[in-house]
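Shown here: the complex without one of its protein chains, the others still in place.
Naming follows writing order (A, B, C and D), and every chain is counted from residue 1.
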Amino acid sequence: MDILLQQLINGLVLGSIYALVALGYTMVYGVLGLINFAHGEVLMIGALTAFSAISALVGINPDLPGWLLLTSGVVAAIPVCMAVSFTIERFAYRPLRNAPRLAPLISAIGVSIVLQTLAMIIWGRNYLIFPTTLPNDPIVLHTFVPTPEADYERIVSITPIQILIVVVSALLMLALTFMVKKSRLGKAMRATSENPQIASLMGINANSVIAATFVIGAALAGVAGVMVAANYAVAHFYMGFLPGLKAFTAAVLGGIGNIYGAMLGGLLLGMIESLGAGYLGQLTGGFLGSHYQDIFAFAVLILVLTLRPSGLLGERVSDRA
Amino acid sequence: KEVLVKIGHIAPLSGPQAHYGKDNESGARMAIDDLNAMKIQLEGGTAKFQLVAEDDAADPKTGAIVAQKLCDQKVNGIVGHLNSGTTIPASRIYYDCGIPQITPSATTPKVTQQGFESVFRVIAHDGVLGVALAKYTVSDMKAKRVVVIDDRTGYGQPLADIFVKQLQANGIKVLERHYTNDKATDFAAILTAVKRVNPDVIFYGGMDAQAGPMLRQMRQLGIKAKLIGGDGICTTELTRLGGDNVGSNVLCAEGGVALSKMPGGPAFEKRFKARFKTDIQVYAPFVYDAVMTMGMAMKAAKSADPRKYLPKLKDIRYEGVIGTIAFDEVGDVRNAAVTLNSYGPQGKFPLKVMN
Amino acid sequence: MNTRISDRQKQIAGFLLVAVALAALPWFASMLGNSWVRVLNIALLYVMLALGLNIVVGFAGLLDLGYIAFYAVGAYVYGLLASPHLTDNFEAIAALFPNGLNFSIWLMIPIGAAVAALFGVLLGAPTLRLRGDYLAIVTLGFGEIIRLFLNNLNAPLNITNGPQGINMIEPVNIAGVRFSRTIEMFGFEVPALHLYYYLFLALTLIIILICMRLQCSRIGRAWAAIRDDELAAKAMGINTRNMKLLAFALGASFGGVAGSMFSAFQGFISPESFGLMESIVVLCMVVLGGMGHIPGVILGALLLSGFPELLREVVVPLQNFLFGEVLVDAEILRSLIYGLTMILVMLYRPKGLWPQRKGQHANGVRGAT
Amino acid sequence: MLQIESLSVAYGCIQAVKGIDIQVAQGELVCLIGCNGAGKTSTLKAIAGLLPFKAKQALFKHDVNLLNMPAHQRLRHGMALVPEGRGVFTRMTVLENLELGAYSRHTGKQASKADLANDLAYLLDTFPRLKERLNQTAGTLSGGEQQTLAIARALIGKPDMLLLDEPSMGLAPMMVEKIFEVIQQVHLQGMTILLVEQNAHIALQIANRAYVMDSGLIDYTGLASKLINDPRIRETYLGQAPA
Partner (left out) sequence: MKPALFTSTGLQKHFGGVRAVDGVNLAIEHGQVVGLIGPNGAGKTSCFNLITGLYTPDAGQFTFNGKPYKPSSPNEVARMGIARTFQNIRLFNSMTALENVCVGMHCRTGQGVLGAVFRTPAQRREEQRIREQAMALLNYVGIAQYADYLATQLSYGDQRRLEIARALASNPQVLALDEPAAGMNATEKLKLRELLQRIREDGKSILLIEHDVKLVMGICDQVTVLDYGKVIAQGTPAHVQQSPAVIEAYLGGLHHG
């Protein structure tokens, strides 16, 4: 029981991280139809910027409270990510608005290489240790009584930063949904995503809408970057790759372009990985172990998409002729 | 008069393993400077050592291209590559062009078992470490409940396999095996699964970049087991990566003698830090010694011609910062000492030297 | 009549010229260093890969991010059949082949292609209903699944030897000539690298021919129709399912051929050679060169595989020349230039470096009738 | 209202519009007719800013320079286009499409919510089919329904000048009548209209003036009532043998 509960919490935390990254991914996809391969790199920039900011603050005054440090990290990361993202949108994607579908994808891959290299120049190649901001000690949610078969410390726990991650991603999802569904910008985003030309006939400035989406997505990536780095306590120029990939997977699983979908996909992927790693071995009698966790996750993805070709919550494109 | 001696060094300088690669390169640079300072006399003049440093991005195919390139340039010797996966295909190329190669960090036993007489290794291979660790686990730690995790790389997997095999030979069955990868940062799921069997030792076959966060997460999940592993986690970096979760609960084995125990060790560390403004990651001392060893063989042969210094290299005996270097018939470092380390408030310290 | 003959002669002359140039290329390259021949060989492998992927992405319009899986399959099929791994690990096989497995290369290449094609169909089948980027993620997943299996199938049965890869793969052996080190042929010293070059070149030419002929055939048109408008293509009587599967299978089989050649050439394969980044690189070659346009794709493959090696030669001397010292680490500058080039090429040539030109652009006084 | 001199549009090397002059006075209903491929759509798209174009002069409301003005700013100045081929947002509902039509009204002077609701109610009464389908995604509407939606969407934006590209395409006869009634009505209420129409018969009946386009050039221009009786026009555009 304790194990299952703990795995669910693990899945929830991991899933929230994926969801947080996937939200930004899905927004950009939603408006441009572009798989923004550089999203993970923006996340990395966010994490490393926060690292620098927090380290500097700690250097000035080592006794600052953790929450303040973390907040300043986020505050530092967001504008930097926004600026970076705005720049890449302006120079690497916007000129390709009317280009063939795959051109911006390749450009995005190029951007991702460039950002990684720049980060390598600025922050070096070594793993950086993200300063401890919130207490690292777990909050014990429940303690089970040890039994003779399980006479270890049977606790179910979560750390403060993990709680923060879950809360932040839920809040951001709500805020985003509200924005997309209710605000003028949201409406403009959806129109632009479908047809920027026609949107411009409605008086919508497609360029600024797209730029705004990128910038919002970048802010999300920045927050995600800080959360990831704070949770795992390491940061590195390559740290964006894996979250980017997972977020892409999560976004597609949920139905790319759909905000609830990103959240659902992220949580689901987190749970699948967590339970997969935890129970694949047991379920198959040791035949398949946790090395099949990713295979398992992808297999679920493929299965879902064969049954629902546009993801769990994706719009089904009805083909009218 | 000067004789130019080119030493090739290859490691990943870009991509996710760039930090190990740069660390290695720095080790090589220091050795080159030291060799030049020694003004070694070869036939025809004073040796002027030059480092030809290349990037293989940890990719076997690129590694082979670079290997060929260094062959074309007729370098006098090779120190590298960092990874076993790149070292194996490249070693065939070096062998074909008759250039001696010393790898400082490719620890898969296979590297030296291909029958290439010009391939050497200054670090204890995974077999040595795995066996030593298993023995220590059984006899010194008296562990009963062991769980093994590896990172499914060409380094972690064979190390873990050897460890498991040796444990079994000593009558202990591994309770569970779990797996992760070398880019992972989240181990909560496998650690929670591990917790179920309540181990007293967790073996990790992989690198410190993963072991650090893993240690944090063990603490968060309330796992009290000790973490043991090979040279990949046996670094001073680990204390940074794992923070205050790294202490007596970590045990690791590295080839050679502990740096702090060697005559030149502490000095090396200090010089390294002063010169490159960064900590040693993992293998820099091994690279340093590899280059020095090669230089010494040339000195002994009075020549940088591979045909002439190769025999000397085979028979060399050199006191390096990581211990005494001499090679056995296949080119592995002879009687590689294995040092078991643990961590304390002052960082890594040697517990025991096994032979 | 007269002009036609001379046209024909011109054609033949041009053809011969190209043939001689291609045949002489490795000899010129090896003057600069044998590593360039190796670069050429790898480039040819990438040409094969890019042409294969081009069938799927360029011709049929199916975005495939897991293409490298077929390369891996081809490589492992060859690697397993031409190394002692299987006989070492399975007594039954060792008993069956007491002298080791040594199949003819003419058998190995088709086997590699066929097995890869089979995997192509396996991948194709569940993705038929998917569009665009959903297809991309499923293929990406498929590619990762294959790599993970290769990485993990070392226990309980040691089929692939896991992360450690397969070593001691026999080099190509054609009519008793074993492609290792330097071979004496007709009194010439021919390095094995050159022999591989000729073999790869021949295979590449065959693949180019197949691609060209398919493109301007009924099948090529059907693929293009699917790419443009799948529904309309269906309504025109095209069996889109079969056509897509055919594209996957053919594309995969080229990947398989390239893979088996890689395996023989390298002598060692391990799963790390078949990661996601490789798939992406091949995709970049196709798009950067000019999707759907065979010469463009070839150009893309040659450039992207040769460019980093060229930079390797240039970056340091150039800095030395310009600033008198090395300011930026070579590998950093290399990655920067590589990434920037990708962006710039797309910005200035969004359809690729050498795209297909079609339609009547020039003399278009339309509507005048 | 609209004053364009020497407008030309090119697609690569294809010169689709070859330097034409177009003037539309305040409150006028001008129609533009011509064969397939004459360049009518290209002209409208250029005026609406969807295509890059060259012109000696392109003025809207005397002082708004249309040269190099991005498309989205035109609606703010009061110009709207109903594009050829409808261009509804297929993944959004009918209501959302209409709301988008009113997108720019927020920034304009007359931002009252009640106003908007009124206009919406009026349009939905005029086109009851849209009311029935209010929450259906526009992509699943029939062709004619989509066309209606596109027109309604433009009208709800309350433009001063409306450019219509073949509004009757795909509409059933009764619907054609309805649409032209509406056009006439808004015209009478003071809206300036430039209408491209293949159904020259009806178009010329309601228009004040007309341009006839052929191969990217203006062939003819004149009062609609004159043109409708012109034998050449009757032959080429109205499908009637020369009288």
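One rule holds in what follows: a residue touches a chain if its C-beta (ideal position, glycine included) is under 8 Å from a C-beta of that chain, and two chains touch if they have at least 3 such contacts.
Values in this document were obtained by computation on a predicted structure and should not be read as measured data.
Undergrad: Using the touch definition from the top, which of D:F53, D:F89, D:Y103 or D:Y237 touches the missing chain?
TA: Of the listed residues, the one touching the omitted chain is D:Y237.
Undergrad: Give the residue, chosen from C:L246, C:L283 or C:I332, that touches the chain omitted from the document.
TA: Residue touching the chain left out of view: C:L246.
Undergrad: Which residue from C:M236, C:L310 or C:L327 sits in contact with the chain not drawn here?
TA: C:M236
Undergrad: Quickly run down the residues of chain C that touch the omitted chain.
TA: Per the touch rule, chain C residues meeting the hidden chain are 209-210, 213-214, 217-222, 224-225, 227-229, 231-240, 246, 250, 358-360, 364, 366-367, 369.
Undergrad: Tell me, which residues in chain D touch the chain that this view leaves out?
TA: So the residues of chain D touching the missing chain come out as 11, 14, 33, 35-38, 41, 84-86, 129, 136, 140-145, 147-148, 166, 169-177, 198-201, 235-240.
Operating definition for what follows: only the chains that are shown with their structure count from here on.
Undergrad: Please give the intersection of the contact partners of chain B with those of chain C.
TA: Expected: A.
Undergrad: Farthest from chain D in C-alpha centre terms, which chain would that be?
TA: B
Undergrad: Just the number, please: Cα centre separation of chain A and chain C in whole Å.
TA: For chain A versus chain C, the centre distance works out to 33 Å.
Undergrad: Can you check how far apart chain A and chain D are, centre to centre, with Cα atoms defining each centre and the answer in Å?
TA: For chain A versus chain D, the centre distance works out to 45 Å.
Undergrad: Among the residues of chain A, pick out those that touch two or more other chains and give their numbers.
TA: 117, 120, 291, 294, 317
Undergrad: Which chain C residues sit where two or more other chains touch them?
TA: Answer for chain C, listing residues that touch two or more other chains: 151-152, 332, 335.
Undergrad: Could you list, by residue number, the parts of chain B that touch chain C in their complex?
TA: Against chain C, chain B makes touches at 13-14, 18, 54-55, 58-61, 64-66, 68-69, 71-73, 84-85, 88-89, 92, 96, 108, 110, 114, 152-154, 156-158, 179.
Undergrad: Quick check: in the complex, which residue numbers of chain B touch chain A?
TA: 14-16, 18-19, 21-22, 152, 176-181, 183-186, 188-190, 192-193, 195-196, 198, 209, 212-213, 216, 219-222, 224, 237, 240-241, 243, 278-279, 281
Undergrad: Would you mind writing out the residues of chain A in touch with chain D in their complex?
TA: 184, 187-188, 190-191, 194-195, 197-207, 315, 317-318, 320
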